[in-house]
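A single protein chain has been removed from this complex, and every other one stays in its place.
Chain nomenclature is as follows: A and B, assigned in order of appearance, with residue numbering initiated at 1 for each chain independently.
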Amino acid sequence: MSESSILQRASLGAWLEAMGRAGQRVLAPVREADRVVFATPSAPDQIATGFVQTPASAKAVVFPPYDEMLRFRANGEDVHVEEPSIAAEPTVLFGVRPCDAASFATLRAVFTWDSPDAWFEARMASLTVISVSCTQCDEYCFCTSVGGGPGSTQGSDILLTPLDDRRWLAEVLTEKGQAAAALAPQLFAPANGEAANKEKVLAHVPVRFEAKEFAQWLPSLFDRTDVWKEQSLRCLGCGACAFVCPTCSCFDIQDERVRDQGTRLRCWDSCGFRLFTLHASGHNPRHVQSERWRQRVMHKFSYQPERLGVTGCVGCGRCSRACPVDMNLGEHVRMLSEMSV
Amino acid sequence: MTTFATAPSASQRRNLYTPHKMRIVKATDEAPAVRTFQLQFVDAEVAARFSFQAGQFGEYSVYGEGESTFCIASSPTRKGYIECTFRQAGRVTSALADRQEGDIIGFRGPYGNTFPVEHWEGKKILFIAGGIALPPVRCVIWNVLDLRDRYQDVSIIYGARTVADLVYKHELADWDQRSDVNLWVTVDPGGQTPEWTGKVGFVPAIVEEVKPRPADTIAVLCGPPIMIKLTLPVLAKLGFAPEQIYTTLENRMKCGVGKCGRCNVGKLFVCKDGPVFTLAQLNELPPEY
Partner (left out) sequence: MELLRDKAKSLLTGGAVQVVIGYAAGSATDRFRPHFARSADDADRLIFGEGCRQNLAVYLLKPEVRAMGKAAVVGGPTTLRTLLQYAVENQIADGLVVALALEDGRVEELTSFAAVEEYLAQRPHGLSDGDRAELEQHAARSQKDRWAYWSAELARCIRCYACRAACPLCYCEQCITENNQPQWVPVASDAFGNLEWNVVRAMHLAGRCVNCGSCAAACPENIRIDLLNQVLAQEAMTQFGAEAGYSVRKEYALSVFKPDDKETFIR
């Protein structure tokens, strides 16, 4: 399926326009004040460059911070219930990193296993992921420790690699990718062996640990309370890490009502919050922060891989950049992995 | 552009979060702050297709307040209705406690795994429960009693803090009358009334007194954490193996279908891989329940 070609960076405008004409909403990293966020660029030069990673992930495209699942209103003694249409706006997510592209597999595993979530499936079906390989990384990145890489094609429909400041190598990987390229086929030229140059431009992301090995014996560290306490001592118990994370998918279900009408919402939540496992009786299976920190690590690096066969972490580093007290997940996990020796 | 439309009938439904409408056909006050609802599906088609097995639970809705997780407290051998018993403890249960016969609430389910009653045929069954934890066991008590000749001895040890706190008082009286059920009901020391003729003592102490024998026996145990903690050593001392002891966990749950993450314990989801577990299985799990 994978075919390589060359796309001139100057052609991006024409390609985006073709996508627009084909009814696609385009979301790309765009500078807004002092931040880079995912938004619809009004022109190709609005797409941000020269940054390692956006502060927030793009998961809101398929898993929004809050989502109306039902509406209801009292109807005499009865209740009238309405559901939202299961449809999604065709969207091209342009300019995400390979780690972000890989994260959709994790979200998909959660939302489609056992009982498929029809909205999620509709959103994924309508989403085309066009990623850009990483030519730079920072001290927070660790994709290469969790089965990913700065030029990994996992999860992308098209992967673009900047060979120089004029040209991208375009790897068209899926049918959706082919459809996207076919919107403006004249923009793509044969690769002529340039694919061999891909490796040369990629960032070097040092491997800090080996996730698959680590997943095997991480559960044996469960009872090392001393370690979990020490690592989490500075953790403040906020939800910043979970909310900027592309693979965190835990949610709350909340009803909001005004008089006799209301809505049932799904809202982002975090296992780091005290309330997450709190019973109405007051009993809390994870009543101290060290236990909640342990759950975060265990879930991402052991439970989720074992149960759903997907990594719980793509090594994007956002949690560590966002954390108010510099809880560096890659660093903590490396420390844990070194305890095996 | 998202539009909203009337929820389609159950057979066409794709939204796994839309509850079925249930009418409260009977409401009983069991104990202070404890109520039982007998519920019937409003939609006859759903009622006809619905089935469940003992041990499964549901998410019960008050539209506008939220959902609460309770086991289905009635037996699958009784058709045409389901029952739930709950204690008023928080926002949703307080709203539920205000509902009356004839009112409509929501129900999603059945979720979770089941007590393997078919595998228990031919064995003796010992039920041990405390307080508000009798409802999750009651479904399987009635399942066994409704198929009585498939099982050997059936014994029930049940206790609550006080006489008033005992749930299913009428059923306890019925079980007491039956010659094919051995029943011990107890209240905590100080919880008895002058008229009380049952036992006085904590459930673990009564279990020790009764001295159930493990041979060919399945024990179903459910109660507040402290009761479980103190009863397990008694059963171990009597020779019960972890594979013979079943319990049902009550974790904080929301979605019921293994997605929201709340009930994740180790690599399992209590809503999918439980809530019914043997002690042997629980011993493999991190103690986060």
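What we mean here is this: a contact is a pair of C-beta atoms (placed from the backbone, for glycine too) under 8 Å apart; a residue touches a chain by one contact, two chains touch by 3 or more.
Predicted model, so just to flag it, every value in this text is computed and none were measured.
S.K.: Determine which of the presented chains are touched by the chain that is not presented, and list them.
M.R.: A, B
S.K.: For the chain not shown, which residue from B:K26, B:R49 or B:R91 touches it across the whole complex?
M.R.: Going through B:K26, B:R49 or B:R91 one by one, B:R91 is the residue touching the chain not shown.
S.K.: Using the touch definition up top, pick the residue from A:A125, A:V207 or A:V325 that touches the left-out chain.
M.R.: In the full complex, the listed residue that touches the missing chain is A:V325.
S.K.: Using the touch definition from the top, which of A:A105, A:C238 or A:M335 touches the missing chain?
M.R.: Spelled out, the listed residue whose C-beta touches the missing chain is A:C238.
S.K.: Contacts of chain B with the missing chain: which residues?
M.R.: 90-91, 94
S.K.: Name, in rising order, the residues on chain A that touch the hidden chain in the full complex.
M.R.: These residues of chain A touch the chain that is not shown: 33-35, 55-56, 65-66, 138-140, 229, 233-234, 236-240, 242-244, 252, 254, 256, 265, 267-268, 270, 273-275, 288-290, 320, 322, 324-326, 328, 331.
We adopt the following convention: only the chains that are shown with their structure count from here on.
S.K.: Please compute the C-alpha centroid of chain A, do the same for chain B, then give the distance between them in whole Å.
M.R.: 39
S.K.: Across the complex, what residues on chain B touch chain A?
M.R.: Listed in rising order, the residues are 1-8, 14-19, 21, 62-67, 89-90, 93, 102-104, 106, 225, 250-252, 254-255, 257-262, 264-269, 272, 286-289.
S.K.: Would you pull the chain A residues touching chain B in the complex into a rising list?
M.R.: 68-72, 74, 77-87, 89, 110-111, 113-118, 219, 222, 249-257, 260, 262, 264, 266, 269, 271, 276-281, 283, 285-286, 291, 295, 298-299, 302-303, 306-307
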